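All protein chains but one are shown in place.
Chain nomenclature is as follows: A, B, C and D, assigned in order of appearance, with residue numbering initiated at 1 for each chain independently.
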Amino acid sequence: MAVERPDLGLPPGSLVYVGDRKPTETSLSVIGYDPIGSWIKTADTVEELLSYRNEAGITWINVNGLNDMDSLSKLAKTYCLHNLTLEDILNTEHRPKVEEFEDYLFIIAKAITWNEEKGPEYEQISIVLTKNTVITFQEHPGDCFDTIRKRIEVNAGRIRKMGSDYLAYALLDSMVDDYFKTLDQLGQRLEDFENQAVDETGRHFLKQLQQVKQQVLALRRVIWPLRESIATLQRLETELISEELHPFLKDLYDNILQSAETIEGYRELIVSIMEVNLSSVSNKMNEVMKVLTIISTIFIPLTFVVGVYGMNFKFMPELEHPLGYPITWSVMILIALGMVAFFKRRHWL
Amino acid sequence: MAVERPDLGLPPGSLVYVGDRKPTETSLSVIGYDPIGSWIKTADTVEELLSYRNEAGITWINVNGLNDMDSLSKLAKTYCLHNLTLEDILNTEHRPKVEEFEDYLFIIAKAITWNEEKGPEYEQISIVLTKNTVITFQEHPGDCFDTIRKRIEVNAGRIRKMGSDYLAYALLDSMVDDYFKTLDQLGQRLEDFENQAVDETGRHFLKQLQQVKQQVLALRRVIWPLRESIATLQRLETELISEELHPFLKDLYDNILQSAETIEGYRELIVSIMEVNLSSVSNKMNEVMKVLTIISTIFIPLTFVVGVYGMNFKFMPELEHPLGYPITWSVMILIALGMVAFFKRRHWL
Amino acid sequence: MAVERPDLGLPPGSLVYVGDRKPTETSLSVIGYDPIGSWIKTADTVEELLSYRNEAGITWINVNGLNDMDSLSKLAKTYCLHNLTLEDILNTEHRPKVEEFEDYLFIIAKAITWNEEKGPEYEQISIVLTKNTVITFQEHPGDCFDTIRKRIEVNAGRIRKMGSDYLAYALLDSMVDDYFKTLDQLGQRLEDFENQAVDETGRHFLKQLQQVKQQVLALRRVIWPLRESIATLQRLETELISEELHPFLKDLYDNILQSAETIEGYRELIVSIMEVNLSSVSNKMNEVMKVLTIISTIFIPLTFVVGVYGMNFKFMPELEHPLGYPITWSVMILIALGMVAFFKRRHWL
Amino acid sequence: MAVERPDLGLPPGSLVYVGDRKPTETSLSVIGYDPIGSWIKTADTVEELLSYRNEAGITWINVNGLNDMDSLSKLAKTYCLHNLTLEDILNTEHRPKVEEFEDYLFIIAKAITWNEEKGPEYEQISIVLTKNTVITFQEHPGDCFDTIRKRIEVNAGRIRKMGSDYLAYALLDSMVDDYFKTLDQLGQRLEDFENQAVDETGRHFLKQLQQVKQQVLALRRVIWPLRESIATLQRLETELISEELHPFLKDLYDNILQSAETIEGYRELIVSIMEVNLSSVSNKMNEVMKVLTIISTIFIPLTFVVGVYGMNFKFMPELEHPLGYPITWSVMILIALGMVAFFKRRHWL
Partner (left out) sequence: MAVERPDLGLPPGSLVYVGDRKPTETSLSVIGYDPIGSWIKTADTVEELLSYRNEAGITWINVNGLNDMDSLSKLAKTYCLHNLTLEDILNTEHRPKVEEFEDYLFIIAKAITWNEEKGPEYEQISIVLTKNTVITFQEHPGDCFDTIRKRIEVNAGRIRKMGSDYLAYALLDSMVDDYFKTLDQLGQRLEDFENQAVDETGRHFLKQLQQVKQQVLALRRVIWPLRESIATLQRLETELISEELHPFLKDLYDNILQSAETIEGYRELIVSIMEVNLSSVSNKMNEVMKVLTIISTIFIPLTFVVGVYGMNFKFMPELEHPLGYPITWSVMILIALGMVAFFKRRHWL
C-alpha cells in the first residue's frame, strides 16, 4: 500500500526510474510495416534503432526496460518528447491517462496479467503516438503485444492498411482484452467464495475475501481512469486520430465500460458474500450454543433432585420408603420429558 | 459471474459467436407490410430472404440463432453493416446501447423471460433500423415478438400505417412490457420473503434472499443502460426517426424509468428484509438464551443448599433437628420464588 | 409491491384502466368562472358537459372515476388529446410527470390522504391544461379539491382574476399542502418510535419501523418526480403559462423541496432509531446475561466446596473436627464476598 | 420533527404567521447612516417609521416579531413586496433561499444561537435588499445584529462608506460567524463523546449521541441551502449588488463552505464514535463472559470428582485408602492447574 517515490524532492522533470519491481535491462526493437510488407529488427543502440525507421509506412518502436537513461533521453530528444512525458514514463506508479502535446499524444495504460498465487499483476505501458510512429515503453520484456506483432506479420485484419492511430488502438484493445481474462479469474474465485459462504466459518475466510476485495478495488483504480482516458481520446480534436478510427474507439470504450461494470458487480457480490457468511457464522454459533444450553438446562433440575436425596438429615421419610428410589427416577424422567416437550413446543429443538 | 469471451486476442472485428447458451440453428424470416397488406415468409438462404423484400412498404427481417456466419456476413454486406456492428451482434454479453451509423441505427437490448426455477433469463436482441427495413437478431427462436407479428397481421393499432422507426419502437416497447412481468414475479418473491422475515431464522433464508438480490442487481444492469439508450435515441438528430415518433419514445422512456424505479424500490426492500431478519434471528436467540439461563440460575443456589446438607461433618446441628428437612425445603422454595420475583421486576421474564 | 399492468402486450395507446382499487362509476362536473361570477354543473353525458363550457372565461372540467371509456374517448377527441395521454390517465400507477403537447400541457400528480390504519393512500390526479380550460381526472370522487371550489365560489384570493394556468397551479398547490399533513402524521409516528427505541426490545418493533420506512420511501418516490416536474414546468417556454405565474411556481417548488427535505430527514431519523434500538436490545440482553452469569459463578465454587465435604473417604480429618462445619461456612462466605468484590472492582456489578 | 403549517388549505399568499415559538409583540426600529453620521430610532407605527427614512444615505429597517399583520402589510405595500414574499417572511419554517424580484432581492437565512440545554436554536431572518434600504424581519427581539449596529454607530471598518448591499452582506456575515460558535460547541460535545466512547457502555450513551447527530443534521439542513443561496447571490446579474461587493461575497462563501465541511467532518466523527462504542460494548461484554465462563469451567470437572467420592457404593476401594483424601485433592489441583495452563496457552486468560 505504501507509496514510495525516490524522486520526491528532486526538481520536476528529473529522470529517475520509479517502480517496485526489479528493473531489467533495456532492450530496443523496431517494427516497420505498410500495406505491402513488414519487418522486425532489434537494436543495441538508439542510433541503430533510428536507422531502421520506416520512412514511408508506419514504424513501431518498442522499448523494454526503463533503466538505460541515456537511450531514453536520446529517443526523447529525437521525437521531441517533453521532459514531463519522460518523467511519467519512468514513474511506473502513474495512473492511466491521455495527454495531448503539440506533436504527439501520450497514453499511459496498465497491462494486467494473472498470477495464480499473487492475483493480478500490473505493468505500466506508455504509448507515444506521432504521425507515422508509435513508441511503446514496457517495464519488462513480455508477450502482451505478441498477438499484435503476429497480426502485423501475417497481415491479419486491417492493421497493415491503417495508420499509426490504429496501431495504438490495437495495442490498447489487446490490453483491455487481457482485462477480461483477469476478471474471469477473479469471477471464478468469487464463485468459490460464494459457494463456501454458508459453510465456511473459519477465521480466515473473511480475510481472504478481503484480499480479493482489495484486488478488485486495485483493478478498479486502473480501469476507471482508463475509461476516462478513452473518453478523452474520443473527444480530442487532433489530426493524429483519423475519422475512420472513431467506431473502433467507441467499441473500445464499450469494452472497457463493460469491464468497469463487471467490477461493480463483483463489489456488490463481495458485499453479499460477506453478509451471508457473517450471518452463517452467527447462525451456526447460535445452533451450537442452543443445543449445548438445552442439555445443560435439562440436567440442572435433575442434579438438584439427586442432591436433595443426598442430604444427610436424620428425618427424611422418603429415604426410608422402599419405593423412594424408583419413584425418584420416575419423577426425574418426567421432568426431563416435560422440559424436552416444552422446548419442542417453543421450537427450540 | 465469470466473463468468458472466446474472441479475446483476435483482431477487433473478428466474427465469433460469444454466448453462454447452446447455440441453435440459424433460421431466417421476413415480414413485409404496408397500410394495405402484409405477408410472412421464411427463407433458407439469404438470397431467398432478400428476394422477399418489400420495396414499396416496410420490411422486417428476423434472424434466429447466430451460428451461420456465412449468412450473417452476406446480410451485413447487403445492408452495409460495419464489421463492429456484426461483432456486437455476435457478442451476446454486450450491454444495451444505441449507436448511430451513416445509414442505420444499431440498438442492442435484452429480452427477459421469467423461468420459474432459475429466475430471469436474458436473451440479447439486436435491432438494425434503416430507412424502410428493420433487421432483428435473436439468439433463439422465441415468441417475444409474436404479439407484434399478430398486430401487423390483423392491422391492429397504427403499426401498419407508420414507418420502420415505429416498428423498432414497438419491438422495444414489447420487450419493456415483458420487464414488468419479470418485475412482478420478483416482487411476489420479495413479498414472500418479507412475510417470512420475522419468523424464518434458518441459515438459508439469507442466502436465498441474496440470490434474489443478485437477480435484482442483474436486472438493474440491463435496465439502466437501456434507459440511457432510449434517452440517447430521443436526442438523436437523424432522419431515421420521424417527428411523429417522439411522443412514443417519451412514453417508452417513462415506462423504462418506472421499471428502473421499481428496481430501486426492490433494493431498498431487500435491505429492509435483511435488517428485520437479522434482528429477528438475534432476538429469537436471545429469548431462548434468556429463558434457559434463568432456569439454570434458579437451580444453582438450590443445588448449593442441598449440597450443604449432603456434607458429612460429624457436628451439624441442623441434620439432627427433626424439622431440618421441611425447613430446608421451605427455604429453597422461598429462594426460588424470590429469584422469580426479582426476574419479573426486572422484566426478564 | 407487485406491479400489475393488465395492458401489457397490448399495442401502445390501448385504453385499459390500470389501477389497484375497485373502480367507481364515472361522474362529470364542470365549473365555469370569470372575475364576475361562477357556476357549478354536473353532467350525465359528455355532450351535456361540453354544452356548459364557459366560452368567455375559464372552464374547469372534473372527471371522477375512469371506467367509462366512451365518455373519456369523446372528451379526449374534443380536446385533441393524444392517445398516449389518455393511456397515461388510465394507468393510475404512472409516476408524476409534466409533458408538453402542441395544444396542451399534461400533468400527472398524486393526491395523498392519510388513512389512520393503512398510512398514506395515493390517488392519481391527471391535469390537462389548455388555453381556457383545465380538465382534471380523479380515480374516485373525493374532496381534495373542495377548498379550490369554495375559493372560486366565494371569489377568495386572486383565483377568479387569473387564467387557467393559475387554476392548475392552485390544484397542485392544494395537493402539496396535503403532503405536509401526511408528513406531519408520519413525523408523529416516528416521534413515538424514537421515544420507544431505548425501551422497546420486542421482535416486532423493528418490523413496524420498517413498515413506516417503506411508507416514507413510497412517499419519496411520489414527491421527488413531482419536484422534477415542477422544475420542468418552470423552464417550459409555452404560451400556456403566463409570466405572472412564475413567482407562484417558484413558491410551489420551494414547498415541494421542503417536503422532499423533510422526507430525507425522516430517512436519517429512521436509521438513527434503528441503531439506537438495536444497540438497546443488545445492551439489555447483555445486562441480563451478566447478572445471571455472575450468580452462577458465585455459587459454582461454593457448590464445589460442599461437594468436597460430601465425599465418603474414611480418613477426612476436617469432618471429625468440631468446628469443621462453621469454618466451612465461613470459608464459603469469604469466597462469595471475594468474588463480589472482584466483580465490583472490575465494574461488572 | 412534525411539520405544522396552519396555512395549509388557504389560498397561496394568505398571511398567517407560521412558527413554533410563542410569538412576541411586533416592534419597529430604523437606522439611518451615511459616511458622515448615523442615528437609531424606534417607531410605534409604520407611518412614523417611514418618516424616519434616510433619503440621502442608507436606511436599515428592522422588524422584531411577526404578529402585527397590519404593519407588515403596510410596510410590504410601501416597498412593493410581492404577496409571496410576505408569506415567506411569515412562514418561519422556510428553508434558506435567495430570490430576485423586480425591485428587490429577498434573502431568507437562519440565525443560530446555542442553548446550553437544548442545543442549537434557530431563528428565521428575512432580509429585503432594495437600492438604498435594507429591511430585516426577526421572529424575536434579539442581539444577533448588535455588533453591526455598533459598527455603524462607531463608524468601524468600511460599513458606513458602502451601500445597502454591504449592509446585507454584513448581516449575513455576522450570522455565519455565529454558526462557528455553535459548531464549536457541538465540536466540544463530540470530543467528550469521543473520549467516553471506549469506557461508556451504558444504554443511554448512544441515544445521546444520536441526539447530537440529529442536531448536526438539522444544522446541515440550514447551512447547505444557505451555501447554495450565497452561490446564487454571486452569480446574480443585478444592479443591487455592486462590483465592489464580490470579494466579500466570495469570502462569505468560503466561510460558509468551511462550516459545511466542518459539519461533514462531524458526521464522519459521529460514525467513528459509534463504531468504537459498539465495538467497546461488545468487547467488554465478551471479557466479562470469558472470565466468568472460565471460572465455571475450571470448577465443573472438580465438582464431578468430588461427586464421584460422594457416592454410596459399598465397594469403593479408594474410600478406604488412608491417602485417598489427599490424593484426590492433589488430582483436583492438578486438573485445575492443567486447565489454567490450557487457557493460558490459548491466550484465553
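By definition in this document, contacts are C-beta pairs under 8 Å (C-beta built on N, C-alpha and C of every residue); 3 or more make two chains touch, one makes a residue touch a chain.
All values reported here derive from a predicted model rather than from experimental measurement.
Visitor: Given the contact definition stated above, which residue among D:Ala56, D:Cys80 or D:Ala156 touches the chain not shown here?
Guide: D:Ala156
Visitor: Can you say which of D:Lys181, D:His204 or D:Lys344 touches the chain missing from this structure?
Guide: D:Lys181
Visitor: In terms of residues, what is the contact footprint of the unshown chain on chain D?
Guide: 147, 151, 156-159, 169-170, 173-174, 177-178, 180-181, 183-184, 187-188, 190-191, 194, 197-198, 247-248, 250-252, 254, 257-259, 261-262, 265-266, 268-269, 272, 275-276, 279-280, 282-284, 286-287, 289-290, 293-294, 296-297, 300-301, 303-304, 307-308, 310-316, 346, 348
Visitor: Touching the hidden chain in the full complex, which residues of chain A are there? Just list them.
Guide: Against the left-out chain, chain A lists 1-5, 8-9, 11-14, 82, 84, 87-88, 93-95, 97, 99, 101, 201-204, 206-207, 210, 213-214, 217, 221, 274, 278, 281-282, 285, 288-289, 292-293, 295-296, 299-300, 302-303, 306-307, 309-312, 316, 318-320, 322, 324-325, 328.
Convention: only the chains that are shown with their structure count from here on.
Visitor: Which neighbours does chain C have in common with chain D?
Guide: For chain C paired with chain D, there are no chains in contact with each.
Visitor: Counting residue numbers used by both copies over all numbers at the interface, does the chain B-chain C contact come out same (over half shared) or different (under half)?
Guide: Different, since most residue numbers here occur in only one copy.
Visitor: Quick one: how far do you have to rotate chain A to sit on chain B, C-alpha fit, nearest 5 degrees?
Guide: 70
Visitor: Which whole number of Å gives the spacing of the CA centres of chain B and chain C?
Guide: About 26 Å, centre to centre.
Visitor: Using the average of all C-alpha atoms in each chain as its centre, how far is it in Å between chain B and chain D?
Guide: About 42 Å, centre to centre.
Visitor: Please output the residue numbers of chain A that touch at least 2 other chains, ranges allowed.
Guide: 310
Visitor: All pairs of touching chains?
Guide: A-B, B-C, C-D
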